[in-house]
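Selected chains from the complex are presented in situ; the others are not included.
Read from first to last, the chains carry the letters A and B; within each, the first residue is number 1.
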Amino acid sequence: MGSDSDWPFMKEAAAALEEFEVGYEADVVSAHRMPHEMIEYGSRAEERGLKVIIAGAGGAAHLPGMLASVTPLPVIGVPVPLKYLDGLDSLLSIVQMPAGVPVATVAVGAARNAGLLAVRMLAAHDADLRRRMARFQEDLKAQAQAKGERLRR
Amino acid sequence: MGSDSDWPFMKEAAAALEEFEVGYEADVVSAHRMPHEMIEYGSRAEERGLKVIIAGAGGAAHLPGMLASVTPLPVIGVPVPLKYLDGLDSLLSIVQMPAGVPVATVAVGAARNAGLLAVRMLAAHDADLRRRMARFQEDLKAQAQAKGERLRR
């Protein structure tokens, strides 16, 4: 993430990964305050064995796109909402990437979904993980049904 | 995609996949006009051996999110711009998914990037594809540099 102030959002991505027992590392790599380190981090991600990068940032959110430009790995962008504009600036700054360099963008503030999307990407090549994602979706359904039962009238 | 009118956009995703020699199938599976078939399509995608789904749709764009709800595979959503509102409706309808069911959203009209994002997802487990993506990024750079040379003054 670009700042430790993003952590209250981004830790939900970490939690999702932990639920699926997917290893991860969390770090502050600011596009605007540590540009060289950020470029270095992205450039070395593949050789260090990372499979997917999740990057959260707010406002003029450049971190996900810049990482995507220096790695062939898939990059997931989380638009972190700041004090004004409700994350619309973060969303457009992350999703509107030019042809050639995509960022997989999730909803404003949706770090949990970023984690789940990473799991899906990994699961595409891992039948066991795929089964667990399918089971997770069954659980979501069961919870929704239980809620429905309480409300039904 | 949800309609053949999306094909002029979506064929760029196909073209990107072809450049990387990634096999694919293209189909019209409308969330609103073929809901049962759409659910069936999504539900069987994994067992049919698909690894990633790219779904383009416009306006109240429900196809990517609905497919994501019936498959554990990663789903990439392409917001197709319609006649009014410049694709802002398509973008929000695709990206703002609830916790539990992510869609990897790309820019408005950015089907080519959807294809490239799919390649990156596959490449995460395929060193050869990863090398080709890295080479592709080198080519992008070379083209940009050539353009710079013509303009430089």
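Keep in mind that, in the parts below, contacts are C-beta pairs under 8 Å (C-beta built on N, C-alpha and C of every residue); 3 or more make two chains touch, one makes a residue touch a chain.
As the structure is a computational prediction, the values presented were derived from the model and not from experiment.
Asks: Number of identical chains in the whole complex, 2 of which are shown?
Replies: Number of sequence copies in the full complex, not just those placed: 8.
Here is the rule we go by: only the chains that are shown with their structure count from here on.
Asks: Chain A to chain B: how many Å between their CA centres?
Replies: Inter-chain centre distance comes to 17 Å.
Asks: Considering the complex alone, what residue numbers of chain A touch chain B?
Replies: Those in contact with chain B are residues 46, 51-52, 69, 72-76, 91, 95-97, 99-108, 110, 112-114, 116-117, 120-125, 130-131, 133-134, 136-137, 140.
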